[in-house]
Each structure stands twice: as structure tokens, then as C-alpha cells.
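Only a single protein chain was left out; the remaining protein chains are all shown in position.
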Amino acid sequence: MEKIIKTTGNQNPFGYRIKKLRSSNYFGPVTALVFVALLFTIGTKGAFLSIDNIQVILNLASVATIMAIGSTIVILLGCIDLSAEGVLAFTAILCGYLLKNTRNAYDLGIAALPLVMVIGAGLGLINGIITTKLRIPSFIATLGMMYTAMGISIIMSGGATIPVRDSELQTFVNGRIAGIPTLFLISVAVVIVINIVLKSTRFGKSVYAVGGDEVLARQAGINVDRTKIIVLAISGALYGMAAFFMVTRLQAANPQISKGMLFPSITAVVVGGSSMSGGIGNATNAIIGALIVTGLNNGMVLMQINPFIQGAVNGVVLIAAVAATMDRKKIGNIK
Amino acid sequence: MSEISPVLEIKGLVKCFPGVVALDDVDFHVDPNEILGLVGENGAGKSTLMKVLIGLYKPDSGSYLINGKSVTMEGPLQAVERGIGMVFQEGCLIPNMTVAENLFLCHEAKFKRNGFINTGLLHSEAEKLLGELSVDVNPGAYVRDISPACKQMVEIARLLWLSRDSGIKNPVLILDEPTTVLLDDEIQVLFSVLKSVKQNASIIFISHRLEEILQLSDRIVVFKDGKFSAEFTGDNATIEKIEENMVGHEMAEEHYRESEQKEPADDVILEVREMSMEGYFDPISFFLHRGEILSFVGALGSGKEEVCRCIAGIQKPDKGHILINGREIRLGSTKAAIKDGVGYIPIDRRQEGLALQLDVASNINFLILKKMIKGFLISPVTEKESAEKWISNCQVKTPGIKTHCSKLSGGNQQKVVIAKWLAANVKVLILDHPTRGIDVGTKDEIYHRIRELAEEGMAVILMSDRIEEDIGLCNRMIMMKDGKITKEMNCPPDNKPTPLNVIEYIV
Amino acid sequence: GQQEAEKPVTMCTAIKFLDNPYHIDWIAGGEGFAESIGMKDMIVNQASQGSSEKQLNDIKALIAKTGGNVICNIDPNQAPDVVPLAKALEDAGVYFVTWWNKPDDIKVWDYDHWVCHVTFDGVSAGKFIANSLFDTFETPGKGKIVALEGQLANSAFIERWEGLQQALAENPGVELVAYEPAEWDRTKAFDKLSSMLVAHPDIDGVWAANDNMALGAIEALRAAGLAGKVKVCGVDGTEEMIRAIVAGEACATAAPDAKWQGGIGLSMAYAAKNGELDVASIPKEKRQWYATMVNIDSSNAQEWVETVIEATPEYDWNDHFGRFLKTIK
Partner (left out) sequence: MADVKISDIKKVGGIRRLVSDLPTIYISLFILLVLVVVLYIGNHSFLSKYNLKVLADGTTILLCVGLGQVFVILTGGIDLSVGGVMSLVAVVFLSTVEHIGFAAFPLALAVGAVAGLINGIVYTKLRIPSFICTLGTNGIFVSITYLITAAPISAPGKVHHYLDIVNGKIGGFNNGWLLAVALFAIFFVIQRYTYLGKKIVAIGSNELMTKLSGIDVNSSKMLAFMLSGIGSAVAAVILSSYLYSAYPTIGEVYILESIAVVVVGGTALTGGSGGIVNTLVGAVIMSILKNGMTVIGIDVYAQQTFLGVLIILAVAASFDRKKLSFIK
């Protein structure tokens, strides 16, 4: 039988390849990254791209990446997770008490990592249960969790800092393997794992389906609530992981450790090319976004931009980078 | 007949929505290896019944038996496990996922290699499946990028695969108005597939095109106002009998209100000059007179859709001019087009036609709000009056003017779109599949309204899914093929061409 | 209302952040005072969380709750906030003490219930830690430093910054090669200094506007292998910082002694409330004054650990003006 529904497409192989590259979800964000790098390399007469500085950027971007992945998977659902700062503070305090510290006799070392990830997942799970079972917007559920977890972390710590004294772990997280910061390698590993989960498991497909159209996903037989709960739990676990590395790096745990990290994290998600309305993006987008945001902050420091106008420079570069590189075809409505 | 035990049976089903009784004490059954045609007016409860069958809605009361055993249906996934699958009236493909991903959504487990889902396996199975239905679409294409007809076929492919994969002996496939965006060829492909599937499955087929129902069904059930109204076997049914049971009275002899067709005025209202769009259509020119109904006929890819979308300002032609009353309008701007009196009823009501979250009144009045401004403000009284007038004119069945459009039946949503544009009182109205999913009774009413507006001077460009509708309604028709006009034909009421006359110019 | 007035007076400590060690010490000091007069139950603590409006509304809510039978010891969210606070408290007849900065044209003696406004000399603190830092250089008084700024436009920060500038002017051998705002925050200080060290790996010291940032800076230096070699300094006199001085990673801090602030403020307001302290008869120069700040460096850090941190310091809460340094002009 004759084929009756035809797809029109450019069959020219070279043109097609360019088109495919351009339509890739990474094209815009990578261009933005290159744009930022170029800007600062010129601005700093090359210092921005020195080996030393790249190592610093990769190191600083690692925690940002892990956090941004947590935010990304929630945003993939079309939901939002405002609890990051609270969950991070909560798990950070736990880390403080579980690692070798001056307050108690615990010294769990690296074993504290899975533990705080589980606790973080628990908080995420509660987020998920609240938003799905009470049927309230994720914005509210996670806002509530943000206050609650932050409040509890203040109570647990009494507001004071818990000094950590695990120099072995600190040396480890500050270390490098073949010149690449260990922490960055860890965050790349997280990117790979999350991407495999998203791309090659049933659960991953259901995340995209829910993000694409929740009603249709439900009609197709997807357990929307379960998907959301699991995603929020994973994001909680990732915040726990980020907290662990922050605490070992700073050798101190304090509820204010996460202050002001929410918006940069969501910014990383968006500049990385994920769509705020859900269904588009993955962990690779998150790491690109984290590199852009970190590179931007680092570049401004290297260029010694006047502190009073750093906000403006940050704003202008952010807007310019996204405006110049965003793929507007994919995201139908730009909200 | 009662010797064969039904695969699926519903007894005493009641389903209410806030303010509406959608299904009122319904008994319903499906026999093995039959194609069951389900018809009824818009809002009769057909889709609701189907959604109850697959567990999407929980009934308020009633019993549900599968193969004689009583069951409770938890949700669509469980329905699929029990061999019941559905193609939804509103479509259910997820736009940000690929065709292959959509085809096997929730069933990826079958495509694992080393514990992970393998995209290659997904794609090869998808290609095979789509090939069977003669759909040529790249399995890796995103659903948001494919045409409505293509989407419909993908959904059918999905159902087909489900019916075989489930391993159930006699699966039940539900198709809720699958043919509204398909062309005749595609429909014939679909029908031949359904007839072969019937050998080991039962099919529930919902449509407002009674000929299709007659052609396909072994048994026909008619619904009215949420109740069972009549049942026919495939042999003893006629369109007239069905219509009578649906509408409650006999329908007029003529189908398209041909007797109300008037000669258009002499003055040209719309002129298209040498308009072209690379890859879609070659330079074309034509006129449209005041009060004229002009049909564009052509297969998918003939360029007629793009021509109309260009006139409406949704797409921008590469070259050419569009003139309204002799004055040139800005190309590629819906705002300019509407300002100059060109309206467009889109094929895709969910995406382009309606705000589902808004109430019926807001949707209907949306285009004429400006006329309701008194001083600075819009009078709620005027809004209410206008909404009520058009609800009644277009026979929209709704619990109230403040009901959200998402709570209306598919056909009633379509009526809201039509009401919205008829109310706008534009000079030129382009109708892209206007009667998609509308029941016969209301169709007649809408034909009447279109004729009335034409008589008052509105010019209409029509693209229908049915050549008969095109022929029946129009004064004149333009046939297109491969981006070119192949023929122009007059269609006076007393001398309408036959579909066969037309088809030779479009394929 | 009515019954409340006969109850013992409620004592309110209004601070900024609950997650800040400096402010936590305020609460401890306030509770210490209350305990000394056997009224620990009557303590109410409030935190503005950085919102001036919240601080004002919370205090008003407390006035409503207690029917005005309350005294307040307040660390205003921002310097100018003393104006609406003073209006509200004066109207309600509540005795109160405020700290740190206030607008110059606002005079405490224009309000009958504003017992005192006490501040510290931020300029000399900023200068003291800077000079201590310069002394740690290989060749004292000659080298490069970077600085971590606090919340820009914050009065306390502006004063400390002025102190740094004065120290730099007096030590032409020291060059301030870069400065970045880190908003009082440890994580931000870590991130910023990590980047600054790329451009300036050869610095001799880090000046931080508070201890929290200084502590973040120490970890950034550690990651770069410079901890202990390059010294940092800060202000606030927090326990961790003083221990870091003992450990040789930091060189100086200035302690306003938050516990004393928390206690003495309530003590003064309490004395005014029960008539022991007649506000009208306090001389004007003692209504708004500078208190002494303890400068801590390697010479006295160990002693501070032993006497203040590890032992509970004994405060004489009745000695209201014991730390009077000079009057605010």
C-alpha cells in the first residue's frame, strides 16, 4: 500500500546534520557557556581560561551541579522545589553531627553520605506525599518544607555552627584526579547516573510524560503521583549529597550554609536549557547551567567588577546569554 | 443473540459531574469479535461511558463485569492489563516525547537490553507497526512536530499494539471519534485494519458520521441524554432511523441546507494575488465575493491548509498580496488579519481554539469584548446576554455560562469555538474542519447559521474533512494538488458536482 | 490586656537571624540576665530574618499580646529602623535599648522610654584587625591583601571598611589588590576567595568584615594549600574564630561581647521599668554611647578561651555603664 502520510524534511545530509545539531537541546546553552567564557577570557586577558582557574570553576560548579540536578528533575515534572535551602540546611546539620566534630563523638566519615542522602530523600518524600496526596501545588508544599526544615535545623543546631574536624574527607573533596577536581568527577558521575535513569528506564519516561502533559500521562496509565513522589525524593537525596560536600569542604555546619542558593540553582536549570514548564531537559543541561552560573560569578571576581554593579553585570550577561542562545522553537510558550 | 456471553458488561451505571448527570442508569455490553458503533448527540455521555470503562472515571453506582466476573477498574493501566485500551477523542500523545516513546509508553519493559530501555529496539518496533498502518513518520520525531492526522494514526497504532501485546484473548479497543481529522484514504486504511483486528478483538467505535458507523458496525447503540435510546443490528439500521433516535425527530431531506444557498454579491471582498510559499504552494491568485462560500479541496500536502493559514495571518507567505475590500493587509499577523475582518476557526480546538480553563462565556465573548466596553469597562450584563444568545444559537449543551470549557463534551467544545467566531461577525471567515465532532442535529443548525451570515454578506472559506460537506455547502470550489490550483468549479444548489467529479482533480 | 498588666514584665530580645552565632549569643546573654533575677520564663525572643517590616510588626504584636507590659533589647535590622521602632515603643510606653547604628539626627533623649542607644566603634575595630593582619606579614607592614566585604550599604560594614581604609593609608607598604562582597556569608566567602586566589595567589593576608566570612576564607585557603601561611582577620569575636587564632590560622578579631549586649540591654530597660533607673535623670552623654570592644589577637586569644568561652563569664548586670567608652556625638 502507498504511504499516505508524509513527513517533510530536509534530506540534504550536511544541512540536515547542522539542523540536527542546532535543534539539539544543548546547542543554546553550550553557546551561552562559550559566550560567557569568551567574554571573560577577553576581559581577564586569558586568566579566565588558565588551568588554575578552570580547576577552581569545576570545583565550585560541582556542588552547584548536584543541586541543579535536584532542581532539574522536579522542574522536568512541571513542578518546582523551593525546599532546597531548607533540606540542605537540615542535612548539613546532620552531617555536622555525624562527621567528626567538636560537639559529639560520632565520626562516620564517608558513611555519613548515604545516611544524609536517605534523610534528604525522606524529606523529599514528604514533599511528594504532601503535593500529591493533599493535592496542593508543589510550590506551597515545598515552601512549607523549606520553612519547616530550616526551622528544625535551627532548633537542632541551636543556631550555632557545628565545627567539623574531618580533615581527611576535606582533603579528599579538595583533591584532584589527573588534574580534575575529584568533586567535579563525582558530579559528572551523578549526571551520568541521572541521565541513564531519565533516558533508559520506565520511570524516566514517565517523568517526561508527566512533565509533557499530566492529564494525558494519567490517561496513558502512568502513576503520576508515584512518579512525582519518587522524583521529589531523589531531589531530596541530591540536596543531602550537596550538603555533605559543602560541610566537608567548609568543615562547619550551620543552618545558614544554604542561604541564597535556591535562585542560583533554578537559574542554572533555566540557562542550562531546561524548560520551566516541564518535559524538556536533563542532567546534562543542569551541569551546563551550573558551569554558566559559576563561570559568571568567577569571571566577575577575576575582572574585579565594582561590587555595586555586580548585580547589574550578572543580570545583563544572563539576559544576553539566554536571549542570544535560547531555542524558542522547542519551547512553544515562553513564560 | 444471548447465547454468546459478552466480554464486557455494564449494569445500572450512573455517573454525575457537578451539576450534570452524564450517565443515567445505563446498561451496556460488548460481545466478542464485534464492532460496536456508538452514536448520540454531543454531550450524550459516550466519552464519559468509555472513560468509565477504562477506569478513568469512577462511577457513582452500577456494576462492571468482564467475562462475567464483577470487577472494579482502578485506572487506565489496569484496564490495559485487562485488555481494554482507548484512543481518546481529545488525543493523548505527549508532545515533548517522540513517536516511538509515545507508542510504547508504560510498556517499555518489553524493550530492555541489559536492564535498560533500548531506543533502537523501540524504534524498529515502531517502524514495523507504523508501516502496517502505512504511516510514514520517523519514530524519533517529536509528537509536537507532526500533523493532527499523523497523531491520530499514531494513536491507533498504539492501540493496535496494545491489543496484541496484552495477551488477552478478546481485547476491547475503544476508538472515540478517531476519524474526524482523517481523509478518506486514511479512513479506508483504518477500516481495513479494524476489520482484520476484529477477528480476535472487540471494537467500540464512536463517530458522528453515520455512514461510517453503518459501513463498519455489526451492532449500533444510540445514546440520548445519558441514557440508552435504541439498538440496531448492522443490517437493519439506516441513517434515517438512527437520526430519528438521536435527535428525537426526523431530519430534513437535504443535508446542507442547499435551499438556503444564495447567489453571492458581485463585489470582491477578498483578493489573493500571486501569493506563494516555498515548499508549500506555488503563486496562486483567487477572489472571494461578498456572501460567497468557497471550498478548498485537496489532499494533505496539497497546500490548501497553508494558503488559508496565510490568509489568516498565522503563517507568512514568501511573496504576494492579500487585499480586503481592495485594501492590502499586512502579511503574517493574526492581529492585522482580524482587524481587517478575517477570522479563522482552527482544526485544533484544544491548542488553538479554546482556553479550556476559562468558562464558556469568556470563550464565546473573547473576540467581541472590545465592543462591550462602555467607557472603560466591560459590562458583565452585556457579557452574559451575549454568551446566552450564542449558547442557544449554536446549541451548546452546558450546565451554565460559567462552566469551564474543559468540563464540556468534545462536540460542545467545538460549538463554543464556532460560536466565538460567528459572534465576531467578521467579513471573511475561514473554517478549518468546522464541524469536527459535532452531531448531526447541531451540524444542521450550524449550516443554517453559516448560510444566514453569508446572506448578510460574510464570505466563507471552507476546508472540510468530507468532500460531501464541501460540495454541499459551497457556492464555488477550488481544487488544489501539490501546491497548485488544478480546477475551479461552481456548485449551484441545483447542480452540485459529485464527489467523484472532484476527486479526479485532487489525487 | 488588663490581667497582663499585673503579671511580671515580659522581656524581649529582638535580633536579626537565628542561624548566626553572634545573635545566638545575644539570646544567651538575655537569658543569663533573666535568670539572675529569677525571671527566665518571661523571656521572648524575636528574629527579623532580614526584614525591617517583620521586626517592627513582631514587636507591635508583642505589645498587643502583653498590653504594653514589656521591655525590649533590640538589634535593629537596619540603622534607620530605630525611628519607627522608637515611635511605636514610645507610644506604647515600653522601655527599650537599641544597639549599633542609628541616624545622627535622631536623639535618644527626645524619647522618654528610650533608655539608651549603645554602639561600638566599627572604625577602630576594622583598623585594629587590619593592623594585626599587617603585622603577620613576612615583612610586617609590606605586602598584598584581599578583602571580603559584608552586606553593602550596611552601616556596621561601612564603618569597618572605613577602618581598613585608614589602616591602609597609614601603611603605604600594604596594597589592597582586590575586594569582593560576600554578604556576611561563609559559603559565599569560600566561593569568592577561591576565585580571587586564582588572580592573586601571592597575597599575604585576608581582611574580612566579620568572623563568619573569615572562617569561610580559611577553608578556601586550606583548599589552596595556604591555610596558616596566609592569615585572616574578622570582627565579632566568635568562638570558632578565636580558636582559629589560637590555631594560628587567623590573626585577629574584635569582640563586642554579644552575651554582654544581650544581658545589659535588658538589664537597663528592666531597671528603667521598675524605677531603679530614672531615665530622665541619666545624663545626655550616657543616653547614647560607645561601649568598649575587646580586641583579640594571638596575644590574648588563649586567655579569652579560658575565661570567656570555657568558663561562664560572670557579668555584673547592675553595672550598666561599666563599659562606657565615649559618648555618641
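For clarity, chains are labelled A, B and C in written order, and residue numbers in each chain start from 1.
Keep this in mind: a residue touches a chain if its C-beta (ideal position, glycine included) is under 8 Å from a C-beta of that chain, and two chains touch if they have at least 3 such contacts.
This is a predicted model, so every value here is computed, not measured.
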{"item": "Partner chains on view for the chain not depicted", "value": "A, B, C"}
{"item": "Contact partner of the left-out chain, one of B:L356, B:M489 or B:I503", "value": "B:L356"}
{"item": "Sole contact to the chain not displayed, among A:A37, A:I57 or A:C79", "value": "A:C79"}
{"item": "Among C:E53, C:D112, C:E285 or C:E303, residue touching the chain not depicted", "value": "C:E53"}
{"item": "Footprint left on subunit C by the chain that the document does not show", "value": "1, 4, 18, 44-47, 49-54, 56-58, 60-65, 67, 78-81, 83-84, 103, 105-106, 151-155, 158"}
{"item": "Hidden partner interface residues of subunit B, rising order", "value": "16, 18-21, 24, 225-226, 247, 249, 312, 314, 334-335, 337-339, 344, 346, 351-358, 362, 366-367, 369-370, 373, 376-380, 388, 391-393, 395-401, 404, 406, 441, 444-445"}
{"item": "Footprint left on subunit A by the chain that the document does not show", "value": "77-80, 82, 86, 130-131, 134-141, 143-152, 154-155, 159, 214-215, 263, 266-267, 270-271, 276-278, 308-316, 318-319, 322-323, 326, 328, 331-335"}
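One rule holds for everything that comes next: only the chains that are shown with their structure count from here on.
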{"item": "Graph class of chain-chain contacts, one of line, ring, star, complete, other", "value": "line"}
{"item": "Subunit A-subunit C separation of Cα centroids, rounded to whole Å", "value": "35"}
{"item": "Approximate Å spacing (C-alpha centroids) for the pair subunit B, subunit C", "value": "71"}
{"item": "Approximate Å spacing (C-alpha centroids) for the pair subunit A, subunit B", "value": "42"}
{"item": "Complex interface listing, subunit A residues touching subunit C", "value": "44, 47, 50, 52-53, 56, 59-60, 89, 153-154, 157-161, 163, 170, 174, 246, 249-252, 254-261, 297-298, 301-302, 304, 307-308, 310"}
{"item": "Partner subunit A, residues of subunit B touching it in the complex", "value": "56, 75-80, 86, 88, 91-97, 101, 105-106, 108-109, 116-119, 134-138, 141, 144, 146-147, 149-150, 153, 185-186, 189, 279, 300-301"}
{"item": "Parts of subunit C lying in touch with subunit A, wherever the complex brings them together", "value": "17-21, 23-24, 27, 149, 152, 178-181, 183, 185-188, 190-192, 194-199, 201, 215-216, 219, 222-223, 238, 240, 243"}
